[in-house]
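Apart from one protein chain that is not included, each protein chain of the complex appears where it belongs.
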Amino acid sequence: MRTVLGALGERTILVIPPGCAAMFSGYGKETAVKVAGIQGCLENTAAIAAGIRAGLEVQGIEDVNVVAFAGDGGTVDIGLQSLSGALERGDRIIYICSDNEAYMNTGIQGSGSTPYGARTTTTPAGKRNFRKDMLAIAVAHRIPYVASASAFYPEDLRRKVLKARDCGGPAYIHMFMPCPTGWGYPSEKSVEISELAVKTRIWPLYEVVNGKYRLTVTVNDPVPVERYLRMQRRFRSLTDEDIAAIQAFVDAEYEKLLERVNH
Amino acid sequence: MSKLHASATQPSSGYRYVYGPCATVFQATKTGTWRTHRPVVNQELCNRCSKCARYCPSDLFSMDRKDRSVPVTIDMEYCKGCGICAEVCPLKAIEMVPERSVR
Partner (left out) sequence: MSVRKLLDGNGAAAEAMRLARVQVVSAYPITPQSPLAERLADYVADGSLKAKYIRVESEHTAMSAAVGAQLTGVRTGTATSSVGLALMHEVLGLASGCRVPIVMPVVNRSLVSPWSLWCDHQDTMAERDSGWIQLYVENCQEVLDTVLMAYRLAEDPRVLTPTMVCMDGFFLSHTSEAVIVPDQAEVDAFLPPYKKQNMYLDVEDPMFVNDLTPPGDFTEMRWQQKVGFDNALTVLEEVQEEFARRFGRRYHILDAYRCEDAEVVLVAMGSMSGTAKYVVNQLREQGKRVGVLRIVCFRPFPVEQLREVLRNVPVVGVMDRTAGLGAEVGPVCTEVRAALSCSDTPHRVVGFMGGLAGRDLSPAIMRKVFNQLLDIAAGAPAPTAMQWVDVRPDAMEIREVKQRV
């Protein structure tokens, strides 16, 4: 959050749904953000943001950022419809999905962004299907700026937030947000986990500017996914076959990504 | 014709009453009570690279990057003891010690 607001400044209005990010919204009289903001419902973050943008436009206010900051549940599951509508209409909002790969705030339930094999309270034996490719969904709406990001790659994130601000239309940023409690690893390893996610090519860092793909961090000698997976208790039920399947999947997805980059 | 309700008191000068849920006080729960370990900075070893400050999830570090006589401080009212600072410090100048320890 501080990277995002640090980049965008005070002339920003935030829309935050219930969830982990609502810790910023506050409790009672107290709030942890100094900018204007609203806590909406779980599924209408993009819709409220679209309304805010329309209200500002009609008053001739052009220089205020409208930022939606939602979790994976509120984006890829219940929030998908209102996001899709805003992207299709071209509403000028910056939508940041803070993805900790489950409904963490309510106690680690599985979401459409939970990766293959992960244990959550609603996938106790490990999730048996692959997650949604939310970035592909965003790109399919033909918006000017789409990017993957990572909370612990702050400079990369900062540059992407500024590009999102300046792209002239809706922008979508999908941000890796590791959760020690939900994923089962010691909290001090958050930076290492984030770097491994990128270095295993599980979470490639790239951007799509008007449909053109570009890697923002190149990974030439990938680390085997096993190192990343074995660090997290949520993957403890993975067999060697599962890990091989995941490795194959990650390799295939990365190949497809490279094709798009080199197209 | 029904009576109209009004407030029993007036707000203080320069203030107004707001109806409905809103938050205007920049403050949060003192999460420092949550920690089981605390970071201790080796002030002499630290070269003020500020990697710890940049990676601290709660933005709790204060330091003067040019003047090493100014100590690096951490807002211990909020520090949850996550240990990321100790982990990322390139010089290993931060040690996580148990909260009850003397240091």
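Which chain is which? They are A and B, in the order written, and residues in each are numbered from 1.
In this section, contacts are C-beta pairs under 8 Å (C-beta built on N, C-alpha and C of every residue); 3 or more make two chains touch, one makes a residue touch a chain.
Computed from a predicted model, the values in this text were never measured in an experiment.
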Omitted-chain contact residue, chosen from A:S82, A:S113 or A:Q247: A:S82
Among A:V15, A:V76, A:M134 or A:M177, the residue in touch with the chain that has been omitted: A:V15
Contacting the left-out chain in the complete assembly, out of B:P21, B:P71 or B:P98: B:P21
In chain A, positions touching the absent partner: 10-13, 15, 18, 22, 25-28, 31, 33-41, 43-44, 47-52, 54-59, 61, 64, 81-82, 84-85, 88-89, 91
Those residues of chain B which, in the complete complex, touch the missing chain: 1-5, 18-24
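In the analysis below, only the chains that are shown with their structure count from here on.
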Touching residues on chain B, where the partner in the complex is chain A: 23-29, 54-55, 57, 59, 82-84, 86-88, 96
Chain B-facing residues of chain A, complex: 2, 23, 25-34, 152, 154, 180, 186-192
